[in-house]
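Structure first, then comments.
One protein chain is absent from this view; the other protein chains keep their places.
First chain written, first letter: the chains are A, B and C, and each begins at residue 1.
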Amino acid sequence: MQDKINVTVWNEFVHEKKDEAVRKIYPNGIHTAIADFLGKDGRFSVRTATLDQEENGLPESILEKTDVLVWWGHMAHEKLADEVALRVKRRVLEGMGLIVLHSAHFSKPFKLLMGTNCSLKWREADEKARLWVIEPGHPIAAGLGEYFELPGEEMYGERFDIPQPDTTVFITWFEGGNVFRSGCCWDRGNGRVFYFQPGHETYPTYYEPNVRKVITNAVAWAAPRVNIKDDCPNAKVPLEPIQKRDLSAYRAIANKG
Amino acid sequence: MQDKINVTVWNEFVHEKKDEAVRKIYPNGIHTAIADFLGKDGRFSVRTATLDQEENGLPESILEKTDVLVWWGHMAHEKLADEVALRVKRRVLEGMGLIVLHSAHFSKPFKLLMGTNCSLKWREADEKARLWVIEPGHPIAAGLGEYFELPGEEMYGERFDIPQPDTTVFITWFEGGNVFRSGCCWDRGNGRVFYFQPGHETYPTYYEPNVRKVITNAVAWAAPRVNIKDDCPNAKVPLEPIQKRDLSAYRAIANKG
Amino acid sequence: MQDKINVTVWNEFVHEKKDEAVRKIYPNGIHTAIADFLGKDGRFSVRTATLDQEENGLPESILEKTDVLVWWGHMAHEKLADEVALRVKRRVLEGMGLIVLHSAHFSKPFKLLMGTNCSLKWREADEKARLWVIEPGHPIAAGLGEYFELPGEEMYGERFDIPQPDTTVFITWFEGGNVFRSGCCWDRGNGRVFYFQPGHETYPTYYEPNVRKVITNAVAWAAPRVNIKDDCPNAKVPLEPIQKRDLSAYRAIANKG
Partner (left out) sequence: MQDKINVTVWNEFVHEKKDEAVRKIYPNGIHTAIADFLGKDGRFSVRTATLDQEENGLPESILEKTDVLVWWGHMAHEKLADEVALRVKRRVLEGMGLIVLHSAHFSKPFKLLMGTNCSLKWREADEKARLWVIEPGHPIAAGLGEYFELPGEEMYGERFDIPQPDTTVFITWFEGGNVFRSGCCWDRGNGRVFYFQPGHETYPTYYEPNVRKVITNAVAWAAPRVNIKDDCPNAKVPLEPIQKRDLSAYRAIANKG
């Protein structure tokens, strides 16, 4: 039997404590709702972590045994310790998977890994979203039809300032007239990153069956293949003989330059 | 007549002051050698900037009018102010071009833009390097043959920990048995980034005619097409009518989740 | 002064002769409407070619001096001689640019170059199309705003069965609920290919100022950088000495395999 994939679901867990409407939907936090359905899959061993815990819930010891990290944040991005953000980035480059949800497009780890502003257009207007499957053969689209709909979501619209994705799995049609690359994959270092747009805190998005399927597929897809520490070695001994040569004539071009 | 492209050549300018062998090759610094041949091209208006200047030579006022920034650094990467590194990154995302030379694979601006470790293998052994042109149709390869050689260079070898390039223009064969993606293009934000491997300080690389051709081509290629400030706007007014809908039934799935 | 870019605008020219409604919009054919606005740009020397001409208007002599070929076809794709389709493909791989318009997603040259089915969803329903600019820094988007609209167009919807574009410049929002990667760039061989979705024959799309801007930009972008004939040479003489070695021990692993 193969070992289970160790998943950590991280949430800033702020809205749910402050806002009655959000608490109604996610009484135990968005992280718990996500951990619940992932836990039922059978392939994953799931824990949660939140901003208010020590080291923001992500000490070295936890991250070291995390295979895939799921991330939700919105209003408290800046409260995450820089050191923790860099630690998450480092772990992705070593091989860990990272699933970035909705407003976490502005989270520190995602921005560090992308190298761009990750800006976009947005609108809260209870509008319909239709997610078109662009790559039906991609593992993250497994089990979906040609598209699926969400009756109400926050709009995120192009231009989305990201490096061109290695694969664009979904593009969303928004009722109010916008489009968005809503499911994007990148390889970074030895790890995999998936950004998925749905999940505003005032909607029950993470109970929606298709959304759950996507996140479940994404966690399985992002499971590490290797775990390689960063290294920039002096490969002092050449693999092939290097001819001794007199470079003085070459160096002399400097005087004529 | 079209305006000239404003080029700033930045150099940490440390080796040349400390090491007699390097000073012999670049008596006025690597930046001056590069600025000299770029200046002769006719299309560029060239200035230089160095680490020891105020704001590391890159105050807002200079960067704002820089179209393409050429970067050489090696032993003093950490001395660059974080604020300046972030300013360079921001300008690239707005539209500025960035040409990253040799050991600047570990410079702060390049690492910020790539989001990866940018590590590699290296060896100083006076070995021959042959740069193969992988994309002869790319503007950066204009005027080159199928390959060109450098009689001696520092070896940089794979694996190079970078996001997959948008285009790989050169791959180098090293005498000691290694290979390297030595000419790589990325679009980031609205700007363009080109990494070019040759240029160890103990070789007269920046006097070599093919190297000069590549850097000249790269500067022209990276010239800005736009200059767009970052923005994440609330697109409050939809472009299309949004149907009023009752989401209470949808929200109720939370209770069954 | 730089030489002008030689542009050939090819059209099957069938609808315009058969269908009064189409003829009203394009009395001299779609090719003439496109050639007219390209001709006014100043950078291009423009000719047209049509299916009913000898060698489908594209004998070797014409293609050899064509820098960029613009292609419109719909109901007569199969009437193009295979030999001509292969000739167009060969010229793109040598360095010629190819601009593929609307229903030419099913043209022989485009399908040969893509290697996929190039299928999509479609609907004729006079619906509004809004083309979002995904890469504002791309030369093909020069001079456009964040989006532009067409009051009525044929819908083309995902999934579009194409190799992932090197760059996706536009994504279209369609009123009827679909999305489409409507402006896509590929490098193929030494040439460049741009597919652009708008242009159903019953709409005056090629008179629309933004559409004209896109096609004009695309032709300039696709102008050849090189012209290299295909070759698969025996590089008999190695560039470096190859050590004589006895491979008999290696060959012996076959017997243990």
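What we mean here is this: contacts are C-beta pairs under 8 Å (C-beta built on N, C-alpha and C of every residue); 3 or more make two chains touch, one makes a residue touch a chain.
None of the values given here were measured: they were computed from a predicted structure.
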Residue touching the undisplayed chain, where the options are C:19, C:64 or C:161: C:161
From C:33, C:99 or C:169, residue that would touch the chain that is not displayed: C:33
Touching residues (missing chain, whole complex) on chain B: 130, 132-136, 146, 157-159, 164, 167-168, 171-174, 177-179, 181
Residues of chain A in contact with the chain not shown: 95, 130, 135-139, 142, 166-167, 175, 187, 189-192, 224-226, 228, 239-240
Hidden partner chain, residues of chain C it touches: 24-26, 33, 36-37, 89, 93, 106, 112-117, 119-123, 125-128, 151-152, 155, 157, 161, 163-164, 166, 175-178, 186-189, 203-204, 206-208, 230-236, 238-240, 242-245, 247, 250-254, 256-257
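FYI, only the chains that are shown with their structure count from here on.
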Whole-Å gap separating chain A and chain C, where each centre is the average of the chain's CA atoms: 34
Chain B-chain C separation of Cα centroids, rounded to whole Å: 31
Rounded Å distance between chain A and chain B, as computed from the means of their C-alpha atoms: 26
Residues within chain C bordering two or more other chains: 130, 135-136, 167
